[in-house]
Structure formats: C-alpha cells, structure tokens
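Partial view: only certain chains, each at its native spot in the assembly.
Letters A, B and C mark the chains as written, and numbering starts fresh at 1 in each.
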Amino acid sequence: MKIGKETLPRTAISTSDEHAIVVRGLDLSQDLIGKLSFTDYFHLLLTGRPPTPAASAVIDATLVAIAEHGLVPSVQASRMTLAAAPEALQGAVAAGVLGCGSVILGSAEAAGRFLTEVCQKEDGGVVADEAVGEVVRAYRAERRAIPGYGHPLHKGFDPRARRLFEIAAEIGCAGRHIAAAQRAERLLPSLVGKPLSLNVSGAIPAVLLDAGFPLGALKGIPILARTASLIAHLLEEQARPIGFVLSHAGSEAIGYDGPSPDGFRRSEG
Amino acid sequence: MKIGKETLPRTAISTSDEHAIVVRGLDLSQDLIGKLSFTDYFHLLLTGRPPTPAASAVIDATLVAIAEHGLVPSVQASRMTLAAAPEALQGAVAAGVLGCGSVILGSAEAAGRFLTEVCQKEDGGVVADEAVGEVVRAYRAERRAIPGYGHPLHKGFDPRARRLFEIAAEIGCAGRHIAAAQRAERLLPSLVGKPLSLNVSGAIPAVLLDAGFPLGALKGIPILARTASLIAHLLEEQARPIGFVLSHAGSEAIGYDGPSPDGFRRSEG
Amino acid sequence: MKIGKETLPRTAISTSDEHAIVVRGLDLSQDLIGKLSFTDYFHLLLTGRPPTPAASAVIDATLVAIAEHGLVPSVQASRMTLAAAPEALQGAVAAGVLGCGSVILGSAEAAGRFLTEVCQKEDGGVVADEAVGEVVRAYRAERRAIPGYGHPLHKGFDPRARRLFEIAAEIGCAGRHIAAAQRAERLLPSLVGKPLSLNVSGAIPAVLLDAGFPLGALKGIPILARTASLIAHLLEEQARPIGFVLSHAGSEAIGYDGPSPDGFRRSEG
C-alpha cells in the first residue's frame, strides 16, 4: 500500500512500511497497543477517532448485552460445523457468523433506521407522537414489521433493554433516540393493535445513536459481539462435544412425508 | 428421521434406516446410483421428479455456461483463502460461494422474476410489447436495474446467451420466456434510452423457465455451477499458488489517504 | 487476464476477451455449451481434458451416491442459517459447505491416499496382503483410523459402496484400487480386531482412482455433490421452514450445568 499516489483508489484505515504500521494516523506500536481498550480500538477502526467516554461505556454495554444467549441457531450451526470439520476453527466461526442475518441479530440496524426516520420527521417539524405514527403507518403500508419490538421469549419486558437505558441515563447520554424508542413502545398498542415491548435489538441502536455512534456501523455491533460468544462455544465444543447430539435431536424432530418405494420399512412400524 | 409421525414437521427429500437410503421416494442404491446423471439427480433433489430430456439438456447447458469466467472476484477470494488457510478446502469453497450474490451471479433469479412478471401481464390480457413496457416502467419507477441486460465486458453480444437460445430452439423447447426476453431486448433502447443486450444471466432463466424448471430454484444454478469451477481453481492453487500474488497486486493498487503520524516515512518518498 | 506475458504467474483454466471465453483451450460458446454434460465439464475444468466414457459414468455414480443423506449436520446448519438470514441463499449454502470437513465427507480423500499407499507398496514389490498389512500397521502406530471403513448407521454393509463396485465392474473399469479396498476389508478383522465394512467414502476413491480420476481432485467430489443437496434443502426450507424447529429440538436436548445466581428459577422446578 502506498501513501499519496494521486491516481489510486484509497483506503483511510491503515498503511505500513518496514518500520511501522499506521492505523487511522496513529503508530500501532507506539500509540495504540497498551494505550486503549479493544472496544475503543474498534471505534477508532470504524470511525477514525477514539470514542468519548460515554460512547465507550455504551459500546461495551451493548456488546455485552448481545453477545450470548445460549444455544441459538447460529451457535448450533457453528458447533455442528466444528464437530464435522474440527480442523478449521475459523470455518465454524464463519458458519456461526453467517447466521447473523436479517431475522436474527440483524434487526439492530433496521431498528436504528426506524428511530432515525422518526427523528428526521421531528426535525421536519412533525410533533413527536405524530412522527412515530407517520413512520409506523408507512411501515405497515409496506407490510414491514416494526424492527426492535417484540420477542418470542421475553414478552412484555426485555431486561437487557431496560438495563441499557438505565446505563445511558446514569452516564448522561440518554437523548432523542431513546426518547423516540420509548414513545414508540407507548404508542404501538394503539397503532398496531397489540402491545409490543422494546427488545434488546431496539435498545442497542437507541443508546448507541444517542452516544454518537454512526448509524452505518450498527450492524457491526452484534456481529463482533456474537463472534466472542461463538469462540467460547467452540472451545467448549472441543472439550465437551455436543455438535452431533444437537443434529441427532434435530433429525429426530422432523418426519419424512415424501413417497416411499416398495419394501421400505416404515420406521414407525 | 421418521416416516409418518403425524405431529412432526416434515421434509420430503429423503429418509433412511439401517437398510436403505430413500431419496424422493426412490432407493438410492437400487434406483439412482448408476441410473441417472448428476444433473438429473440435481433436478430430482430439487423438484421430486427427474427432468424431461429437454429440461435435462437445458440444465446441463446453463450449468456449463455459467460455471467459469476466469479470475472473477469470488474465485480470487477463494484462492486467497486457500493460500491463508490450506488446511480447509471447504473453507475456501465457502468463501467463493459467498461471492455469488445479488451483484454477481445472483441476477439469474432476478431476471427470472422479471420475465415471469412480463408473462403474467400477458396472461392478464396485456398485449406483448405493452407487457414489457409496463414491467420496465414499474422497475424504473422504483429505480431498479432491468436484471439480465447489459454486461461490462460483452457489450452488445453475449455469445453464451445466443448459444443458449440456439440450443433451446434445436431441442424444441423455446417458448414464451425466451420470446419475452428477446422482446425486452428489442424494446429496451426506446424504453430506457440506451441499448442493453441480453446477458447470460438473462438467458439462463429464459431457457430454464421455458423448459419447465421452477422459478424458485433458479438461484441454485449459478451456485452449483460456480462450485465446480471453484474446486478446479483450488486444485490449481494447490499446485500453482497465486493467492498471495493476487493479494499483493490488490494492495499495490490502493493508496492510503488517512492521516500520517509525525515521522512516518511516506512510501512515495 | 492476459495470454503469454512471460513474467506473470499463470493459470491454465480460462481466459477471455471481448469476443470469447476460452476454458481449457476450448471456446465456451462454440465448443462447450450444449456439447458436454455438467459432469464432464467438471472433469474438464479439473484436469484440462474431458473424461473417458467410463470415468464419466463413475463420476456421475459417485456424485449421486454421496450428495444426499437426510438431515445430516451440514444440512441442519445450512437450514438454520437460512432461517436466520433468508436474504442470502449463498450464505446458507456456504454454512453447509463448511461442514464438509475431515470427520464428515472429508474421508473420501483420506481413503484415496490410503488405497494409493497400498498400491505403491505393491509397486515396490510387497505382495498384496502384506501391502495392506504394512499400511494398516503404520496407520495404527500413529493412532489414525483406517479411512473409508466403518459407518455409524450402515454397519456391515453400505449398499452405496456395493453398488459403486458393481457399476465399475459392469463398465469394465474395476482395477487395483477396488481390489485393494476389498482386500483391506477382508483383512481388517484380523489386523484391527474387529470387522469394519467398507463405506461409501472408501468406495468412492476406489472406483474413481480405477477410472483414472486424479487423487488430488477427490476432495471436490463430496463438496460438489453436497452443494446440490444443500440447494434442494434450502429451497424446501423456503417453502416449508423447519430451521427453527431443528434449533429448538437441539437446545431442548442440552442441559446447563454452570453455576446459578441466587434467585434464578431452575426450570425443572
């Protein structure tokens, strides 16, 4: 990589020569290693500057909130993959990361866009409750779910969401995105006809956006967090393998209803 | 897996016991191995029935047409991955498969949906040219590209697309989807203001849909085809490694325009 | 890609310009599309030449034999991944491919190396039974399993393996690798103290090596075959989702035995 060739496309993340590695304008060995936490380095890599203390605290809190939730599908896919291919830990991590999609974990970014749209309506002069109403009605006209609300297990109360809001209040960075998220939670029963509590994927963008974290980087939070958890599960898998137990339980739970050839012994006897 | 437990969710693809493996109602060892080609087995796996001779010929032709096109991004990603992680061939294949997305290779399915929409307009009584016009105008109103038309290299003439249409004509299965694809190519200059030739990703769904291949399975054609090519490139990589040559060339092509710390020697001197 | 620059590293698979795509020296549109099956094209991509008719038949038979075996771990990982990330079919295919590792599916290549070592002993003048004995003893001295023998479900008789050997005999290409595989099966009870029947991952390399398929390309057979099956399962997943049923069954099958905080309600009451 070269600095300053005018005709080349560019990256602004890092460069190196035989003497030094430069990341976001700082010397990796002199200025960064031992000088800031991994969380703050993640913010520096993403944005080019270290986070404020409030943003640092909020990023840590959200990464901790979303990293681990038991044997979710991506963890099971990852552990099965390691059982089948133990030679490649990175392959099993990748299999788990691939499950961080629009249905699972991906809703943090979608919820961040929802909250941003509400705030933009307010910026345009729409009074607060009506701003929520306009955005929610637009989503429903396109038959889109309201991202960040509702949870199959934690109905009515996601303790992680509440805790994130408490932290934002304690460190003095609760702002308009949290306010919009809470207003939407209050208005959703009348707008959609049923109560939908804020979940952790709705709280994460609210607190991060209030702390100045960029909207475009929201999707990275659950992916980085979940990678930490996947590594822990894979080390456990090496010591206490359950990958094939999981797949056995899965196949036992599913019947076959295709045609049978003559003479095939039906398992149910 | 069990047959016939009424309360279980189901799969119709295969089941097995200690005596036999049954796939789509046929005994794998007695009825399938040695009795049909891999291409026909792919159709059987997808749809539950073997293809007609015409469909079989068209599937083979499309798989051959799309499998290989040199050092495209997914092939380079795959070869770099093997260079970095030679212990896991499957990981390098997966890295290449991940590049079969909406920009590269994924347009076959999108083009199939476009052609299907045109045919549905015709079914609804819209005369042929107007059916194309209505669908194209709807796409442009949503600022969507017309999938299956235009190619960065093969401007004006994608020889693979022409050849696929010739084959469909030779075996007597050219039908309304090919007709719609050709009509759209003829009308696009007046509809969008510039000539856009049909490319291979537009021709593939046209011939497959005319041969009775299911729309929902179109996306599998480029993924299966490209997997064959990835395996060939990875075997070549093991014998004649170029993975690190590719990444060196890439990094030489990109400059750094972030800030520099004091004392960092600028490479360009 | 350029032809003939003397100083460049090289690939021999394909090149293209604005007029043509050349694969292994043949014009893709004129010489290949519609002229050979996908199976034969796979062989051409891998080796630079089309297969003999016997090799073609054997490759088809092995791809069909290994493609599908129900809700194996890689299929479950793939279906769960699609359930979590439905926007990326290629990601779910990749998650499944990542499970084609050394424990599952990867043993075809290992078994091919085992058979090749036995044949090399014979080439060196060791009589046949003793060649098997020397190689098996060497594996056991390194505590390695004999690859290609034994199966958790098909004890004593893998019908796919038998069928592959029948096909090789029918088409007249059964040779020394099949003979070595059968000899090893006969000798294993006395060499390792228990019967271990040849499984499909042992039969695949035996018939392919006898048909002239290159040893180094064996690992590609199960990966290509399994990709076809993964695509079929993912299309079924789109129509009849079971991904979250699989993960629910998996998590129900696993208990938690870490410490409990005060006040955590134990689920078992």
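Heads up, the rule we're going with is that a contact is a pair of C-beta atoms (placed from the backbone, for glycine too) under 8 Å apart; a residue touches a chain by one contact, two chains touch by 3 or more.
Being a predicted model, the structure only gives us computed values, none of them experimental.
Each protein chain is a copy of one sequence, and the assembly as a whole in this entry counts 4 such copies (shown in place: 3).
The working rule: only the chains that are shown with their structure count from here on.
When every chain is represented by the mean of its C-alpha atoms, the one lying closest to the mean of all protein C-alpha atoms is B.
Note on chain placement: the centre of subunit A and the centre of subunit C lie 35 Å apart, centres being C-alpha means.
With centres set at the average Cα position, the gap from subunit A to subunit B is 30 Å. Here the CA centre of subunit B is 23 Å from the CA centre of subunit C. Annotation for subunit B: residues 1, 9-15, 19-20, 88, 90-91, 94 touch two or more other chains.
The touching residues of subunit C, when paired with subunit B in their complex, are 1, 9-16, 18-21, 23, 28-30, 32-34, 36-39, 41-42, 45-46, 57, 59-61, 63-65, 67-71, 88-91, 93-95, 97-101, 106, 153-155, 159-160, 162-164, 166-167, 170, 216-217, 219-220, 223-225, 227-229, 231-236, 238-240, 242, 245. Within the complex formed with subunit B, the subunit A residues making contact are 1-5, 8-15, 17, 19-20, 22, 24-27, 31, 48, 85, 87-88, 90-91, 94, 251-261, 264-268. Partner subunit C is touched in their complex by these residues of subunit A: 70-74, 76-78, 80-81, 83-88, 91-92, 94-95, 98-106, 242-254.
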